[in-house]
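All protein chains of the complex are present and in place, except for one that has been dropped.
The letters A, B and C name the chains in turn, as written, and every chain counts its residues from 1.
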Amino acid sequence: MSVVEIAVTQAPAQEVEKGAFARLLTRKLALFALVLIAVIVGAALFAPWVAPFDPNEQFFEGLTLEGAPLPPGATFWLGTDLLGRDLLSRLIYGAQTSLIIGVVANGVAALVGASVGILAGFFRGWVETVLMRFTDLMMAFPALLLAITLAALFRPSLWIVAMVIAMVNWVQMARVVYTETRSLSEREFITAERSMGAGTFRILFRHILPHLLSSILVFGTLGISTTVLLEATLSYLGIGVQPPTPSWGNIIYENQTYFTSAPWLVFFPGLAIIALALGFNLLGDALREVLDPTQKGRH
Amino acid sequence: MSTLPPEPAVPSSLSERSSRVVLGVSGLQTAVATPQGRKIVVDGLSFDLHEGETICVAGESGSGKSMTALSIMGLLPEPMAKVVGGSIHLEGRDLTTLPEAEMRTIRGSEIAMIFQEPMTSLNPVLTIGRQVREAVLAHEPLSRREADARALEALKAVRLSEPERRMTQYPHELSGGMRQRVMIAMALACHPKVLIADEPTTALDVTIQAQILQLMRDLQKETGTAIILITHDMGVVAEMADRVIVMQHGKIVEDNLVRPLFAAPEAAYTEELLAAVPKLGALAGVDPVNAHAGTAAAAKVLEVDDLTVRFDLRGGVLNRVVSRVHAVEGISFDLHRGETLGLVGESGCGKSTIGKALMNLVPWEGSIRVCGEHVLRARTAAGDRAYRRNLQMVFQDPYASLDPRMTVGDLVGEPLVIHGLASGQELQDRVAGLFRRVGLTPDQMKRHPHEFSGGQRQRICIARALALSPKAIIADESVSALDVSVQAQVLDLLKELQDELGLAYLFISHDMTVVEQVSHRVAVMYLGQIVEIGTRRQIFENPQHPYTRRLMSAVPIPDPARRRAVFDVPQGEIPSPVVPIGESVSRVRYQDVGAGHLVAVA
Amino acid sequence: MGSYVLRRALQSLLILLGISFFTFVLLYLIPADPARQIAGRSATTQTVENIREQLGLNLPFYEQYFRYLSGLVQGDLGRSYLQKTEVGELIASRLPATLLLMVGAIVCELLIGLTMGLVAALRRNTPTDTSLMVLSFVGVSSPQFVIGILLLYVFAVKLGWFPIGGYGTFMHMVLPSLTLGFLGAGWYSRMMRSSMIDVLRQDFIRTARAKGLKRWQVLFGHALPNALLPIIAMIGIDIGLFMSGIVVVESVFGWPGIGQLAWQAIQRVDIPIIMGVTLVSAFAIVLGNFLADLVAPLIDPRIKLR
Partner (left out) sequence: DDIKQGGSMVVTYKDDVSTLDPAIGYDWQNWSMIKSLFDGLMDYEPGTTNLMKDLAEDYTISEDGTVFTFKLREGVKFHNGREMTAEDVKYSLDRVTNPKTQSPGAGFFGSIKGFDAVAAGETESLEGVTVVDPYTVKIELSRPDATFLHVMAINFSSIVPKEEVEKWGADFGKHPVGTGAFSLEDWTLGQHLIFKRNEAYWRAGVPKLDQITFEVGQEPVVALLRLQRGEADIPGDGIPPAKFLEVTQDPQYKDLIIEGGQLHTGYVTMNVKMPPFDKLEVRQAVNMAINKDRVIRIINGRAVAANQPLPPSMPGYDTAYEGYKYDPEGAKTLLAKAGLGDGFETELYVYNTDPNPRIAQSIQADLAAIGIKVEIKALAQANVIAAGGEADQAPMIWSGGMAWIADFPDPSNFYGPILGCSGAVQGGWNWSWYCNEDLDKLATEADSITDPAKKAEREELWRKIFISVMDDAPWAPVFHEQRFTMRSERLGGPDAIFVDPVHIPVNYDYVWAKDVQ
């Protein structure tokens, strides 16, 4: 959604952008992606109105007499979970958490990672040493242990998870961006920019960054899935959203061992995560294609 | 499925030559996709290429020459560009409809091509040796060792110094001309039936150019190769062509044998083109004038003293530095306001490196002063900016030096934005103005670099350098890809700016006639050192150093009547600037042969 | 180059020191009493006190840390609190399995991921491309536990092609490697696709084709080396990801690796094991990235090591 807004507000200012956005809208996959994202964001925002049931209500009729959850059916469209709660409602409410983690926290991580990588790759010297060794340190840092300690020391909250994720998840992005920047900054057109007296930031953001876009996009969107799942692990260790608050990740996590007997409990939340990540990826991909100079034009 | 190849659809139009038609192009139409829709860039092109024949294609920059070549090779950048009409017949097969798998067997072995831009056309991460070897292996069942030998031979044939070492180097470690020679070596390695050479010698000095042209002739004699030579150098056309095709706006305006064409051009455009051809010695006896020489401001814009640039070469298991390229060795010269210093010299002798050192892009030693201010290697951002405002460079390889993701309008406007000189509408207007001045139209501003022809990109780079109105410009082979009429136009522009603003140029070029035309003073370089420096008249009318003399004599003359049967090709060991670690090169000493005309003594 | 390696080695040592310090701090802060853990539920306060003293847990923080460090310098990783075994021995007995799995997984993800990415790039914007993309998202979005069990169920239980977990032969390695590899393949395929698309339209690809090279030669000889750079960086990263993701796969497949050891140790606050495993995996990660940095200039000669 934010992507859409940015594009819209910038449209009048820059003609090219407008063209790009207009072209974006002509792509079927991009439209599909926008719809996917809109649906998920809508679900998150309007959960109380959209969800058929209270997500935390443990229905008496939500379990069989032996205590097994119900498969998808007429009352509970997507079935119930192991406590007899309505899965659909839980998924709808869970969208909030998952969006905050997958989009916001992951977004911050991506931003941090890209910045660190690009700075280290471009400046070399001590900047490189400090930043990249710090990245190594963070990568090797026992994140789970950190989570456990935080969990035991602080009141669990979504924001701690978001923070932990933002703290540990930027390193991969930093590594890849760093390696690519190292190569890019030796390219001749960057040399040419330098010879014109272009400032560092101009070179970095106007000339190097666009070339990194595809890698950033790949990592950013795949990061959605991994962070949503990571959130589940962290909740499990006690620092994230705590039961009964649903999140897609923790629904999967709670139920994964049951997936041979109650596959819907893993399948639907899995689908939701894929839809979210795919939505952003398709959109990003379409955006990239639209912005790709070699792909514009028609016969 | 007949076993006999069918007769070419289009019979030969020129019947004086009785030999076989190897390549028949008829009604070729090639289109590119643009946001506005399809645009035809090659329009109804027809010609026949006979065995052993050389056709030179000349014409306006951007007239579709490269597109034609790519169409024949089946290497258009699909799906953005494609052949939309006509046929191309190679020995009975229509290449426009041939499946890719079969096309592959034809490329390299039957038709080979030398691309216009050598930097971007070589794979940056593979060694030269590998890239040449591969060309051989693709079509001949040789062992790796044999292929290596062949590759080495090919590199020797194009007179690359230290070919063994070059085999292990990467493209970015070679000079522009060297890369071009690698391209040539790759194309020639398999003795193709048809060779398409797109501006193959633009980055070569005239002596090596002569060598390459000789190589092509030899090949033709031995194997009957037919050659399509795309060039704007009318001297080369006169030397090489059997027939000449002149193109403009995607169409053939004239197709004629070389002598009649030079003697009595039919098309008005041809006439215009020939008229614009500069001739060596045309300015003999005329003193160059510097409009700013008299003013007090005739200060030195550039003072270079004892400039030295060396590159480390690594090798061995430990990847230690084993030897050094003494690319630039103790160069000193000054450049005054309103003056053009022509810098000529053998390919790979360090000309571009001087430029890069002046721009502080490679590590260097010595002293450089721009407008009296010392350039320091360790610099502050602000000081850096100021000196770069005064000094700009046009890089030798225009395509590689343009950010492919930006529109050319933005690229040209970039320096103005960087130095905060213009913005908004003013910026647009100034960029549009620059476009017009280099012969481009402002409506092209929204396009990206890959949508332009080689010559057009070169002009974009010039426009970019001019944007800042610096005090001095280093122009590295900046007009080499321009057809003579556009070239003349650009040179006029440069001259005009010089007269108006007192711009100084360090004009690096291989084209001696152009150098003669624009330079006030000329420096001749050889193996990283200046061997002769003096005023234009001193150098051109009284060349002293043997290398200078050789250069002069190798310049092709744009008159088919005076075509040389054999080129004067230097023999023996090719000198190299690579020196093992610990050794140093001996510096030349200069002798003043009169009025500041310095010549190196051995 | 030589000096670069030396410099990096020193820096790596510092990183390891830093990691050991931070981990120690975390373990110190964590509200769980190792002495209590060892003593068990029926122990008297006296017993707990004894244990605490013997392990030096009553010492001030810095002293505990220096004790640990001085042991470390002598190659002594300490003894597990609960297992009473030398941590070095515990790790040594499990490290080979983890390394083996890692190699298997990297091979799998490279094979699967790069192929998928390559095909997707070549069939750009076709249904093939889209389905491969969905597949790669399934890969990264599916919990490893689920994938592991699924593979196990289908290929081991139902089809009987592979053993149901265990360790020893090549056949044992296939399913766990695939499980780990499937996740990584998702990453690699997306990465590969995007860098391939960028590379394939470069001019030098045209040159390669002009030489008449076969399609695979162009792809693997010319395009791939240029697209490989980000992939190399990822292999370094992967080692880090494995270290955290390996727990689940190891337990599903009964793989005697370091992940399970670490997990159990964390649950029980067995500090020497946690420290040991953290250091070993940190070493692997640091080494992986170091190698990636060393290899990068070989892949792209324009990069210089400084």
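Points to keep in mind about this one:
Here is the rule we use: contacts are C-beta pairs under 8 Å (C-beta built on N, C-alpha and C of every residue); 3 or more make two chains touch, one makes a residue touch a chain.
In this text, all values refer to a predicted model and were calculated from it rather than measured experimentally.
Every shown chain that the unseen chain touches in the whole complex is listed here: A, C.
If you put the hidden chain back, the residue from C:R36, C:R67, C:R201 or C:K214 that touches it is C:R36.
Mapped onto chain A, the footprint of the missing chain covers residues 56-58, 60, 63, 65-68, 82-83, 148, 151-152, 156, 235-238, 242-244, 254, 257-258, 260-261. The chain not displayed touches chain C at residues 30-33, 36-48, 50-51, 54, 79-80, 82-85, 89-90, 93-94, 97, 149, 152-153, 156-157, 164-167, 250-257, 260-261, 264, 266-269.
Basically, only the chains that are shown with their structure count from here on.
Chain contacts in this assembly form a complete graph, since each chain touches every other chain.
Set against the Cα centre of chain C, the chain with the most distant centre is B.
If you average the Cα atoms of chain B and of chain C, the two centres end up 50 Å apart.
Those residues of chain A in touch with two or more other chains are numbered 186-187, 294.
Shown for chain B are the residues in touch with two or more other chains, namely 77, 172.
Residues of chain A that touch chain C in their complex: 29, 124-125, 128-129, 132-133, 135-137, 139-146, 148-149, 152-153, 171-172, 175-176, 178-180, 182-183, 186-187, 214-215, 217-218, 221-222, 225-226, 228-229, 252-253, 256-257, 259-260, 266, 270, 273-274, 277-278, 281-282, 288-289, 294. Residues of chain B touching chain C in their complex: 70, 73, 75, 77, 100, 104-109, 112-113, 115, 117, 120-126, 134-135, 138-139, 170, 172, 183, 186, 190, 314, 318-320, 399.
Residue ranges of chain C in contact with chain A, taken from their complex: 11-12, 14-16, 18-19, 22-23, 26-27, 29-32, 125, 130, 133-134, 137-138, 140-143, 145-146, 149, 153, 186-187, 190-191, 194-195, 197-198, 201, 229-230, 232-234, 236-237, 240-241, 244, 266, 274, 278, 281-283, 285-286, 289, 292-293, 296, 300, 302-304, 306.
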